[in-house]
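Have a look at the structure below before the remarks.
Yeah, one chain of the complex is gone here, protein chain that is, but the others are all in their spots.
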Amino acid sequence: MPLGPAGCLAFKAVPARNMLSNFFQLGDYIILKPEILLSIFGLAILLLDLFLDDAHKYWNAILALAGLAFAIIQVGLFWEAAMAHPGFLPYAAFDGRFTLDFFAIYLQLVILAATAIVILISVRYLEIEKAHHGEYYALLLLAAVGMMALAAGTDLIVLFIALELMALSEYVLTGFLRRSRRSNEAAVKFLLLGAFSSGLLLYGMSLLYGIAGSTKLSVISARLAERPADDPLSWIAMITLLAGLYFKIAAVPFHQWTPDAYEGAPTSITAFLSVGPKVASFALFLRLMIGCLWPLRQEWQALTIGVAIATLTLGNLAAITQTNVKRFFGYSTISHVGYLLLGVVAVGSGPSGRQGLTAILIYLLVYAFMNLGAFAVVVMLRRKNIIGDEMNDFAGLMSRAPLPAVLMVIFLLSLAGIPPTAGFIGKYYIFLSLIETRHYALAVLGVAYAVVALYYYFRIVALMFMKEAQDTVPLASGPGLRLALAVTLGLTLFIGIYPEPFIALAQQAMRPFFS
Amino acid sequence: MLQTYGPLLIFAAIAAIFPLATLWAAKFLRPRFTPTGDKTIPYECGIAPESDARGRYTVRYYVVALLFVIFDVETIFLFPWAVQFRALGLFGLVEMLVFLGILAIGYVWLWKRGAFEWV
Partner (left out) sequence: MPLSHVAFLILSAVALISGGLVVTRRNPVRAALWLIVALFSVAGIYLLVKAEFLFAVQIILYVGGIMVLFLFVLMLVNVNVSVRQAPFNRQWRVALATALLLLAELAYGFWRGAAPRLKALAPVAAPSHPLGNTQAVGMALYQNYLLPVELVSLLLLVAMVGAVIMAKRRFD
């Protein structure tokens, strides 16, 4: 890479000399480099896979990880450049349609890391499922490109195309196990409901364009502020946008696709769905609601309070009775979305309101790693001739495989929000922001449901420690799974014990919205 | 408006009138008797049809149709670029080559994966 972080600045300082066209400068190219790298690796995997025999398919995974590593390094360099030269960020590339700011960088790093962990846990699983094709990794990388553009997009068209790039890859990956009826059915359901929600979102976007005459979020926001408070057109745009977004993040009452898609998808993809697209969809939610529909904040927050309560209630209560692990984690994800929406409710313009956004960003980071850790253990339960996605497959795990069992306990503790794990930090900041913005009732409700969550997460712990083992087949394992467990465990504990640097990062990341 | 699209309108009108007029004229030219026997069977290159045309088609056509729509969308993107080819210049050309390059990789993949093979 001949152009280091300082190069970015140089190009910004003298744009005229380096203009490739009025609408594309070398600086824009540099800003887009992580996405370009990922795309190139994705395309290379697609082609290389044609020449790999079954025994060498793991090269696809290695290539995908290499691509992700390059992208992570590049995004990290942006962060470093921005710290060294304040004023470098936010960088509005492509005529202000793609904005690299700390918010984008932060979420891009979470998305890239999550995708890398998903690839680590996929290799062994796909071998067992006999579905080890290069297309799997190519689609994951292209989905990551879409998710990264979602985090940085500041234009309706960019955001929508990025969303569809992510969503289309998700549908295909959900149905990737072609011999499995469940996988196919899940993909069809997911596709139909996903397309419907995209339609709703697009309708809201078209109204915004009609109001503002521009697809740029900044222009739309300014135009919305000029309109009267009871303007029905803005309201309809807001409601349809919210409905589409609630679909994408799986908030009640638009959550129905979640348990079905999670149950049918390959387990490694369930892990991916519960983390990567969730983070990216929240990025879209925040970009649209805070970055664009800020003038209508009171209205969408009022709606979100109701949705958050419903999401928490349904997610937590439905999780209690599940017998399938993947469905269980589907409902558990819904309950975490409920907590994130509580954070959305707490967002405001004052210093205490900013805390709400910080809390969401920390929660997303923490949730990504603890959930992927738990899923890594679930993936290990899939062995030859054992599907391993029922709750009872956890029975007696402690006596059979003590290390994964103990790791699972730690991840479950973190998901329930018990100190000193990372999950506690996430929930703590959500509650703190609620209390500081005087949403006492919501804070109490959140704590109450945390107790319920403790109960159902401990069902798995009880199964692992108290019950007799059902089979003696050793768990699936491999270097990828071990590395994924080590990374997720390390971060879950490290963030829990020493959260300060991560909180500082999150505080930096939420600043672009309030400058 | 009318100057620009007048010829098009005339073209559409002729296209609509011609088959109707032909059928109408045929009514007077053909011998008058009610068709019987083989004459009532749909014409299929002179050989008696084997089965009802409204039967189920094989699902393999579906992949073909899907791929057709995808490449159709690609064509749509070529169209506005082509009419502004000079104004967009070399930059536009490179842009289009990237666009087509990505899809060309997809095409190679389709070919090698056997997506164009019938079975």
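Labels for the chains are A and B, by order of writing; each one numbers its residues from 1.
To be clear about the criterion, a residue touches a chain if its C-beta (ideal position, glycine included) is under 8 Å from a C-beta of that chain, and two chains touch if they have at least 3 such contacts.
Everything numeric here is computed off the predicted structure, so don't read it as measured data.
For the chain missing from the display, the contacting residue among A:116, A:145, A:319 or A:412 is A:145, taking the whole complex into account. Of the listed residues A:127, A:164, A:299 or A:390, the one in contact with the hidden chain in the full complex is A:164.
Listed for chain A, the residues touching the missing chain in the whole complex are 21-24, 32, 39, 43, 46, 94-95, 97-98, 130-131, 133, 135, 138-139, 142, 145-146, 149, 155, 157-158, 161-162, 164-165, 168-169, 171-172, 175-176, 178-179, 184, 187, 210-213, 223, 226-228, 231-233, 236. Residues of chain B in contact with the chain left out of this view: 1-2, 5, 52, 54-57, 59-63, 65-70, 72-77, 79-81, 83-84, 87-88, 92, 95-96, 98-100, 102-103, 105-106, 109-110, 113-115, 119.
Everything that follows uses one rule, which is that only the chains that are shown with their structure count from here on.
If you average the CA atoms of chain A and of chain B, the two centres end up 42 Å from each other.
Within the complex formed with chain B, the residues of chain A that make contact are 20-21, 24, 39, 43, 46-47, 50. The residues of chain B lying in touch with chain A in their complex are 89, 91, 102, 105-106, 108-109, 112-113.
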